[in-house]
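Not every chain is included here, but those present sit where they belong.
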Amino acid sequence: MEFSHRSGDYRLAHRQARPEGSSVPIGHGVLIGGPALAICAGPCAVESEEQIEATAASVARSGANILRGGAFKPRTSPYAFQGLGLRGLEALRAAATRHGLAVVTEVLDPRDVDAVVAHADLIQIGARNMQNFALLREVGRTQKPVLLKRGLAATIDEWLAAAEYILVSGNERVVLCERGIRSFDPATRNVLDLAAIPVLAARTHLPVIVDPSHATGVASLVEPMALAAIAAGADGVLVEVHPTPEQAASDGQQSLEFEAFARLVERLGRVATAVGRTLPVKSAAA
Amino acid sequence: MEFSHRSGDYRLAHRQARPEGSSVPIGHGVLIGGPALAICAGPCAVESEEQIEATAASVARSGANILRGGAFKPRTSPYAFQGLGLRGLEALRAAATRHGLAVVTEVLDPRDVDAVVAHADLIQIGARNMQNFALLREVGRTQKPVLLKRGLAATIDEWLAAAEYILVSGNERVVLCERGIRSFDPATRNVLDLAAIPVLAARTHLPVIVDPSHATGVASLVEPMALAAIAAGADGVLVEVHPTPEQAASDGQQSLEFEAFARLVERLGRVATAVGRTLPVKSAAA
């Protein structure tokens, strides 16, 4: 089997467009796709200033360089917590800045792109919106780095064609995020497709990080899958961390406590060394 | 196995909210969910006034009561034909009106909802946008009937929770459309999940139609799957028809020629009778 793709579905995203690979600077001294890993950590949703401040302080101390947190939340049910919106964005930005962290957060609506651009360093397009072409074009019109998650049932080629929508709209700063695909075994929420990492390395120049929290849906599986992702060549991880997972407004069962996250980063460091990568340099502010 | 659902994810859409079932009038004398089937037919994309006029004339004569046609097309690749936009909408509306047909067409962007509402009788939310919550809320704010297609990897409960976003926003006129889910066998584009029809009948009061064209991706499979859908209790079908499939700008290999569509409707009539349903009454304009 060769690494081919449906001819013409993606060109700017194709490896041949930049055989040397691309890396994406997102500000605050963070470069995704270089020798140092990107370690994004934080709660599923921003719930309060106290919660995001405590989390930012802890994950910065443990070695994360990017703070994650949802302000606009895509939820299966309209009756589930939908996020704090703009207020959540502001709290996220403030906490990140205090601790020298960059910010990644999701946008759901093309009409919210400007607000998210104003507060974030990396705009997330979630799995459900991977083929929301109106949204892809809208973030493509900005110069803000974009984190494009793989859809639950998207082939790798469809994912790269979705990235192409952003690139062809004028924004070259795209990072991919593998977060599991849908399968039949209820043992895990999704199946984390780590082979996507080397497949992507052959088909595209874009960097790729891995989200073991959404992929597995189970906190105890996050560390082994994060280590495996780095061993397979990922450029970083995106991990859910919460001060008190059992009280989280969403996704508590897959969130790590502070101590478990600190231990994870330490072990990530050892695997990173084994494959020729490094942990992020700790910022002075952390 | 009982017909349960994740408690609270959908309430207005639940069968218990309307045990007698609901039917959705969409104008032009068409009622979806009554004794007569809804037969939607037309090209994947509106390509020209001539193409849509010829198709409307033919499918109306053969017994369709709703004209389908894409003006805003969601395409995997940014380099594929993206539709004629507003000009396509106008041509679609004009052709349908000349032949006494209602119109169904897709909307991709919340900012286009008003334009589509002005021209269509039934607004389609495509499979890729089933969990595009911004778009669901936007069509929920109108009173225009909505056709909500199932996502490629959506469970039936997630699909109904997506419908709930529309209902809870104030729009009760929702029709569901099963169009196949993703699986492993390349023999068909997707796997048409016809058991979804009786499962839905137990879980929701909303009507459901079936799209055998996108489900299979192969023209010769459309007729047997349309007949099976009606035998399983579907309230109608959505079929791609094109004057010259081999020249279609998109999805030609799954489009029926006029004659094949006429034959399909005739056979649908026989199966409909066998299960106590009827074909649509032909409009005078056809």
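Letters are used for the chains, namely A and B, taken in the order the chains are written, and counting of residues starts over at 1 for each.
Just so we're on the same page, a residue touches a chain if its C-beta (ideal position, glycine included) is under 8 Å from a C-beta of that chain, and two chains touch if they have at least 3 such contacts.
Since we're looking at a predicted model, the values are computed, not measured.
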Ask   = Total subunits of the complete complex, with 2 given?
value = 4
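Everything below uses one rule, namely that only the chains that are shown with their structure count from here on.
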Task = To the nearest 5 degrees, please report the angle of the rotation taking chain A's Cα atoms onto chain B.
result = 180
Key: CA centroid of chain A to CA centroid of chain B, Å   = 35
Ask   = What residues on chain B touch chain A, complex-wise?
value = 6, 8-11, 74-79, 108-111, 128-129, 131-135, 151-153, 158, 161-162, 164-165, 168, 181-182
